[in-house]
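All protein chains but one are shown in place.
Each chain carries a letter (A, B and C) given by its place in the written order, and its residues are counted from 1.
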Amino acid sequence: MIKAGIVGGTGYTGVELLRILARHPGVSLQAITSRKEAGMPVAELFPSLRGHVSLKFSAPADACLDKCDVVFFATPNTVAMGQARELVDAGVKIVDLSADFRIQDIAEWERWYKAKHAAPDLVAEAVYGLPEINREAVRKARIIANPGCYPTATQLGFLPLVEAGVIDTDHLIADAKSGVSGAGRKADVNILFSEAADNFSAYGVSGHRHWPEIRQGLARAAGRSVGLTFVPHLTPMIRGIHATLYARITREADFQALFEARYAGERFVDVMPPGSHPDTRSVRAANTCRIAIHRPQGGDTLVILSVIDNLTKGAAGQAVQNMNLLFGFDEAAGLGDIAVVP
Amino acid sequence: MIKAGIVGGTGYTGVELLRILARHPGVSLQAITSRKEAGMPVAELFPSLRGHVSLKFSAPADACLDKCDVVFFATPNTVAMGQARELVDAGVKIVDLSADFRIQDIAEWERWYKAKHAAPDLVAEAVYGLPEINREAVRKARIIANPGCYPTATQLGFLPLVEAGVIDTDHLIADAKSGVSGAGRKADVNILFSEAADNFSAYGVSGHRHWPEIRQGLARAAGRSVGLTFVPHLTPMIRGIHATLYARITREADFQALFEARYAGERFVDVMPPGSHPDTRSVRAANTCRIAIHRPQGGDTLVILSVIDNLTKGAAGQAVQNMNLLFGFDEAAGLGDIAVVP
Amino acid sequence: MIKAGIVGGTGYTGVELLRILARHPGVSLQAITSRKEAGMPVAELFPSLRGHVSLKFSAPADACLDKCDVVFFATPNTVAMGQARELVDAGVKIVDLSADFRIQDIAEWERWYKAKHAAPDLVAEAVYGLPEINREAVRKARIIANPGCYPTATQLGFLPLVEAGVIDTDHLIADAKSGVSGAGRKADVNILFSEAADNFSAYGVSGHRHWPEIRQGLARAAGRSVGLTFVPHLTPMIRGIHATLYARITREADFQALFEARYAGERFVDVMPPGSHPDTRSVRAANTCRIAIHRPQGGDTLVILSVIDNLTKGAAGQAVQNMNLLFGFDEAAGLGDIAVVP
Partner (left out) sequence: MIKAGIVGGTGYTGVELLRILARHPGVSLQAITSRKEAGMPVAELFPSLRGHVSLKFSAPADACLDKCDVVFFATPNTVAMGQARELVDAGVKIVDLSADFRIQDIAEWERWYKAKHAAPDLVAEAVYGLPEINREAVRKARIIANPGCYPTATQLGFLPLVEAGVIDTDHLIADAKSGVSGAGRKADVNILFSEAADNFSAYGVSGHRHWPEIRQGLARAAGRSVGLTFVPHLTPMIRGIHATLYARITREADFQALFEARYAGERFVDVMPPGSHPDTRSVRAANTCRIAIHRPQGGDTLVILSVIDNLTKGAAGQAVQNMNLLFGFDEAAGLGDIAVVP
């Protein structure tokens, strides 16, 4: 049994981590910190955890996180980068679900996140935790930069094509739709029920923080810079991301076979049969990415459909997948949940 | 490992059974029948099961259900009563999720279900599968009449009061609200998204089939006939039942303590602290009933709030709980899922 | 054309008032105040008003509200009571959509609203603006206390029975369900989409501010104090209130006929045929209350179903109805919208 701590357990990625870790066979939850809720039983804030999690939120100072084997940061951006060094020095592995360690280009990070980075050297050693592309590096890392939700769905959908060099990577288009939980558990008017329900809109078309993250990942796979138009939308559901990806074909191939081969051994990527339309509920609360490949009217444009649960494969589930790799557990330990349908 | 079969696996209770049984440590799924979908892989109809269920739907004639240890009927009413005898005679245990064996008074059943009952003698021996009241009888039964969703939430909410004889049982009121999945996976206009979303209404106020079932259960507990006004409502959510129960106090008691004592050993009934308002999502996809007791303004009327997931504790989860009892498994085997929040 | 001003136009009752008043044939919108948004075009905050409302929000000091014929307060509680006197003295009629003038018993008001009342004498002269019971008083009033949403649906549902003296008014039960917009356009975590969607719960069972308001109204109709158990619930829809009302019969009557006679001349109360189940969408964005009367199984308990749109008949529509009476317009002027279905 390893000892795990969570910093910032009051948000949606926090409660999803708790849901998964509470039943993980190899993990003992040691501490969950929240400055604001210190002293309150976790299950009082989240009654769904009654009978499953008996911990109270603790103040960061009292949490003894340095005695943990692994600490998850389910915090707003800029928190993890300030606390990581002390933990790493104490031999604690870090899985950061925020964006602090995702972008290798510090200047780029600072431009998008509007802050001075506190630990550029740790960024340099951090491993981007998309196991399907970085599995071996993850196993040996000290700090995992857990990918964003849009980047997970988008990269997994584009990767086989980019790696195979069969599409025009200067003009990729990702039209992505997210459930509202992706905006977090914070009191903003625009994500109130009465604003977001029975409504649909794009946002951040001029620029979204996941744009540089996706470009960085695809550029690595391509071996060169890529061009990307990324349009996120808010859709009235709680969980789920649906990325609709468009790419112009530059070289003919059996695209279905390409995807099947690329993800042959992957337990959390499901390449669906030709003609499929994966829906987000088919991955609700499951650590799975389902992908379908289309070539409408036999034209020169490929359409890739890629769905995940933004809180599971797009956040907490992937974080546990990374933890499993870090500690030599079965990669699927604790991640066997079947999607909840309907 | 026991062998399990499911008759009628294309509805919501069917897919929920599959979600639970596919991960149950003591169960091997043998057959899932569907006349209409025979030959189709189950995971083609429900892609959420891809990678978890490899069975195909089989025609009833080909399913060899009599080789199973247990058969679940997730069928429309009137199917199970026609097939039960042959299976029982072959030594197969039956858990019927439909209403065929729920009402002991055959005439009453026939009045509400508008059909001639095919197996009155099996009704007589069937055990009403609400483990919290019938646990020992369930263990020894051959046929389990798995309770309806409204009856589960309503009976668990009223039982401690009725058993203790502290309320006026001639004038019970149950104002119940159900998610739309309670109406089943059938093509009716009134449960279309565009009809049921962003909308709320009562239905069946003049009479609903769960009314006699609730009255039967409460009458057993009271030792006499009870009076009940039962008003079901459709609320725009997928899963969940919220029963708001009203009862006039006839004898003073510590009602909170009464509930806590009654359900002290129960693993699937959670009596919440005074002042609580359980929400349905706190039991989403979990086999739990959460209950809170209120006495507004210290008056003579008690308000009991009782929530379940209609497909889990209100159907498939409870069915598996009964199966666990039937076969000597840990009562909670396969039922450890934590509610999915948000 | 009368001149109308709105204080506090950034909430849901504010935008609903604007939707209605912008097309009212006898009203010219003069000013909409918002301390926070002063200077911003109203249609920038609410793009639905583009092309219909050209005003900007103005600071209260610049709004010249005393030049208006009528001023609507769509403000949080305790604002209107501080500004009313100056306007009334200037000859401006006031329609207050908040709760400041609703409760005649000042001590009771102060207990529930946890504030010292600033203008008890104005409360004394204020008229409770439920036209179906106070029409003549409304016409002559200077200050209208526009009723709350729950109180509108609940009182209209109980009134014919209470006035006729045919039910036990010591034990009324109102089980009410509200769409989330009833909680206002404010950044609270519990009304976020990801909290309130696909979820159902009661709240405020121990006490809700609309309880004394409903009791006051029913007591007036009964000529004596009444007993009421009132349980509000949050249901995952934007607009709409569904009140399910329970009353014990004390004297036999033709209850359907009673309601039809009581509301015979009312243009905004629709008594539906026997056996009906009004749904909230049938009044979405319409100034209508639809009511159905049930007597399940011919017992001694009546069940009344009463639905309104909480923002229209439950707030802004009723406010305009009151304004029409105040200024001698046709009572239905500007209120002809047909409910939006689906």
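Odds and ends about this structure:
The definition used in the following text is that contacts are C-beta pairs under 8 Å (C-beta built on N, C-alpha and C of every residue); 3 or more make two chains touch, one makes a residue touch a chain.
Values in this document were obtained by computation on a predicted structure and should not be read as measured data.
Looking at C:Val7, C:Val88 or C:Ala197, the residue that reaches the missing chain in the full complex is C:Ala197. Contact with the chain that does not appear here is found for just one residue of B:Ile2, B:Ala137, B:Ala164 or B:Ile191, B:Ile191.
The hidden chain makes contact, of the residues B:Gly129, B:Pro160, B:Pro236 or B:Pro296, with B:Pro236. Considering the full assembly, A:Lys177 is the residue among A:Lys93, A:Lys177, A:Arg220 or A:Lys313 that touches the omitted chain. Along subunit B, the points of touch with the absent chain fall at residues 12, 179-181, 185-189, 191-198, 236-238.
Within the complete assembly, residues 12, 15, 19, 22-23, 46-52, 181, 185, 197-198, 238-239, 267, 270, 272, 276, 278-279, 281-286, 288, 290, 311, 336-342 of subunit C touch the chain that is not shown. Residues of subunit A that touch the chain left out of view are 171, 173, 175, 177, 179, 194-195, 197-203, 205-207, 227, 229-231, 233, 235-240, 242, 244, 246, 248, 275, 277-281, 284, 294, 296-297, 299-301, 303, 305, 307, 342.
We take it that only the chains that are shown with their structure count from here on.
Annotation: the subunit B:subunit C pair of sequence copies touches via predominantly the same residues, more than half of the used numbers being shared. Averaging Cα atoms per chain gives one point for each, and the point farthest from that of subunit C is the centre of A. Each chain gets a centre from the mean of its Cα atoms; for subunit A and subunit C, those two points are 45 Å apart.
With centres taken as mean Cα positions, subunit C sits 39 Å from subunit B. Within subunit B, residues 197-198, 238-239, 278-279, 281, 284, 342 each touch two or more of the remaining chains.
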